[in-house]
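Just dropping this structure here.
The complex is shown incomplete by one protein chain, all other protein chains being positioned as in the whole.
As written, the chains take the letters A, B and C, and residue 1 is the first residue of each chain.
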Amino acid sequence: MSEQGIGELLSTVTADEIREWNRDHKQRGLVDKVTSPKEAVQKYIKDGMYLAIGGFGHIRISMPLIYEMVRQRIGRLRVSGHTAVHDLDVLIAGDCVDAVDVAYSFAYETRGLSKNGRRAVESGRVKCVEWTNAALSWRIKAAAMGLPFLPARNMLGSDTFKYSAARTIECPFTGQKLVALPALMPDVSIIHVHYADRFGNCLVRGTLVKDDDLAKASKRVLVTAERIVPDSFFRDAPERTTIPYFCVDAVIEAPFGSHPGNMPYEYYFDEEHIREYMKAGRDEEQLKAYLEKYVYSVDDFEAYLDLIGMRKLNSLRRLEELR
Amino acid sequence: MSEQGIGELLSTVTADEIREWNRDHKQRGLVDKVTSPKEAVQKYIKDGMYLAIGGFGHIRISMPLIYEMVRQRIGRLRVSGHTAVHDLDVLIAGDCVDAVDVAYSFAYETRGLSKNGRRAVESGRVKCVEWTNAALSWRIKAAAMGLPFLPARNMLGSDTFKYSAARTIECPFTGQKLVALPALMPDVSIIHVHYADRFGNCLVRGTLVKDDDLAKASKRVLVTAERIVPDSFFRDAPERTTIPYFCVDAVIEAPFGSHPGNMPYEYYFDEEHIREYMKAGRDEEQLKAYLEKYVYSVDDFEAYLDLIGMRKLNSLRRLEELR
Amino acid sequence: MSEYTPVELMATVASHQLEDGRTVGVGTGLPMIAALLAQKTHAPNLIILFEAGSMAPEVPTLPISVGDSRCSHRAVAATGLAGIMETGQRGMIDYAFLGGAEVDMYGNINSTVIGDHDHPKTRLPGSGGANDFGSLSWRTIIIARHEKDKLPERVNFITTPGYIDGSGARERAGLPRGTGPYRVITNLALMGFDKETCRMKLISVHPGVTLQQVIDNTGFELLIPDDVGTSALPTKEELERLREIDPAGIIIGR
Partner (left out) sequence: MSEYTPVELMATVASHQLEDGRTVGVGTGLPMIAALLAQKTHAPNLIILFEAGSMAPEVPTLPISVGDSRCSHRAVAATGLAGIMETGQRGMIDYAFLGGAEVDMYGNINSTVIGDHDHPKTRLPGSGGANDFGSLSWRTIIIARHEKDKLPERVNFITTPGYIDGSGARERAGLPRGTGPYRVITNLALMGFDKETCRMKLISVHPGVTLQQVIDNTGFELLIPDDVGTSALPTKEELERLREIDPAGIIIGR
């Protein structure tokens, strides 16, 4: 008999709904999609949407779009927390988030737990449904494949399963018990990449986390890129395209776009800034002051980088290159 | 109620059997795997095995290993026919094959049907089970993912389903009818790639067909490569590794290894040679003479290339480059 | 008016079915010619997907295989069979463009076998990606020869499902809703499908062909509406483009 978790499915979709969205809303032709964070958030991100973020929480995250969501006071988001770190934490600080599909959230890995994230959950302000990193990846892969679910062998026998919205099924060939993971089609995803062309073809260097599948699975995909390159970059060696252009709705040029996070091959963490943020997170007032200084009172991401300063940014490049 | 095809499952495996094979037989360490086609076939390919071939039937196929199987008179193979063309046809000519999981087989695309392949099926010498290109890809992906099956939405309502060994299932979330495709774990796969290092890391340029999944899904993987490169080639940009070394059991250097097939970015089809072969295929005696000349009476693939000649090989490079 | 061959006419009529800015999964042979022609005429932003993994290539010369290097030439992305068919499964492929040895009144296609499956009279190549494209794309366009035994009431073997046995049958079988055969192009006529019965229905007869010829060469009762038209003649420009695409006449010379 099928078992099922008691968690709420924060985003539901059938296989035919996936198909019909893609038929009716995704542009196929090669059109120029270059825009700004401000316009992209205004156009594509609404209160109450289900959001997924590329990268790994504090590595290769799209900070221009995260700051812009806070600046535009987007609210009531549901967020996929597959190793969410600084990305989710800033959105929680900006009071943008109602619920999280948690795999790893509210913490900063070796740096410890986030006071801000914990406070939001422990006060009941942010609701949690439990999953795992692989489970969220496979849920996204299901939507990318146009399937209503994928089977897997994780989560079984755990409270993680009990507090999820997964079910169990039997393999039709072997009778083996498996977990069934429902497809996850985010309303919008934001992904930071190394190179993109103006149509939206993207290359990610280093680990991919799940961003190829995420781009295929999402209703809308907003990409920020360290550099915009001519499309010949992709056409000359098409095997290196991580994300094909027709998945992408907006392209934004954003050097240092993962700051204060790490961008593999480009720059390492700004530990000083992350410490400043985490320290502010201990207290609501200090956190407000942090947001006032770095988000609300700056016009855009470039003005934010000016606050950080070129000397610091260059030092992060040297740090990344182990110099 | 579950429906099921009447075709024979030519290769069966459970999820735990996949795991236990990989635990007990796949080398994890970085060891030098460079060898020759002769030794690789002697060591890893036995009569009656289930074989899968990388590439696309006449594009990026491993001819050194195909010729070597014919030369060593390997028999009773069952073969995955996901766009099988010249690869399968030569094995049928050499009487190596008993049964085929057919997606596309016994034909040469725009060049027409193969007399040799058709004769083998119509005489009852080679047995067929029906699948589709995507179905075989997803069956292989299931094994690569360590799953006993994958759901999909193709094959339904067709005689292709009826003469396959697929089943139907219901989605546990939506009740939607889906096809269930059983995992396929080939006993051995042969894959021709652009670059490999001595440990077995590989890069495939151009279309991948399904060779990343195939390398993960197979019990044994024998790789031929246009060029063997130092492992720094992969370590300098790890996102370009198509196949990680621990999937691979043997590495063979084989420039022009897809001849007379196409190798993207390297050389185009040798149409003259393919015509010679297809013409020989009209008649058993002529086919024997072809095999005698190009396979049995040459020692190895390099001696075969000498029969083709450097002038021809160089012209195929120019043809590929549209010069 | 220029001279043209029946295959050239099929190619031009076929190319007219494709819309600009849409995606199409293309099979070997005439479908490939027709898609390339559409790109060079009314649909420059038609996006071609080839099953071996190529997305939006700039095909430089006529390919021999849907997986050869001409098909991935200057593509924007190179993936694999699963990558392409998952793109279709999630609803991103608008048109599938397929050939077939037999096509029946419900648009079912046979490319597997004539005669008994296990003791075949003629073994054909099988589905390849045809069943996948035909199951997962929104609209399937089929190219076939117009002869009684190539257009039978019921195909010997359903390799690729059309409307199977009529209205609602695809959805009952579990296939994605809103999909199915859209056009059939033969050497004699252009056909579509009746919305209600899902049966094949004449749209236009090719120039120089009579309605009676069409009826006589169809192996089932073709629906004939009142407003049957005449297919457009190939234009001079179309014929020039076709001869650029296939200068050796490998396909169009057949």
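Points to keep in mind about this one:
Simple rule for what comes next: contacts are C-beta pairs under 8 Å (C-beta built on N, C-alpha and C of every residue); 3 or more make two chains touch, one makes a residue touch a chain.
Since the structure is predicted, the reported quantities are computational estimates derived from the model, not experimental observations.
Touched by the hidden chain within the whole complex are the displayed chains A, B. If you put the hidden chain back, the residue from A:Gln27, A:Gln72 or A:Asn133 that touches it is A:Asn133.
When you scan B:Asp231, B:Glu253 or B:Glu276 for touch with the missing chain, the hit is B:Asp231.
If you put the hidden chain back, the residue from B:Ala144, B:Val193 or B:Ala250 that touches it is B:Ala144. Residue A:Tyr104 is the one among A:Tyr50, A:Tyr67 or A:Tyr104 that touches the chain missing from this view.
Listed here are the subunit B residues that touch the chain not shown: 15-16, 18-23, 26-30, 143-147, 199, 201, 216, 231, 234-236, 238-239, 241, 244-246.
One chain of the complex is left out; on subunit A, the residues touching it are 55-59, 81-83, 85, 102-107, 109-111, 113, 117-118, 121-122, 124, 127-128, 130-135, 137-138, 141, 152-160, 163, 168, 176-179, 205-213, 262-265, 268-269, 271, 320, 322.
The rule is simple: only the chains that are shown with their structure count from here on.
Using the mean of the Cα atoms as each chain's centre, the chain most removed from subunit B is A. Counting C-beta pairs in contact, the chain pair with the largest number is B-C. Separating the CA-averaged centres of subunit A and subunit B is a span of 37 Å.
Residues of subunit C found to touch two or more other chains are 54, 72, 75, 78-79, 89, 136, 176. Across the assembly, subunit B contributes residues 152-153, 168, 176, 178, 205-208 that each touch 2 or more other chains.
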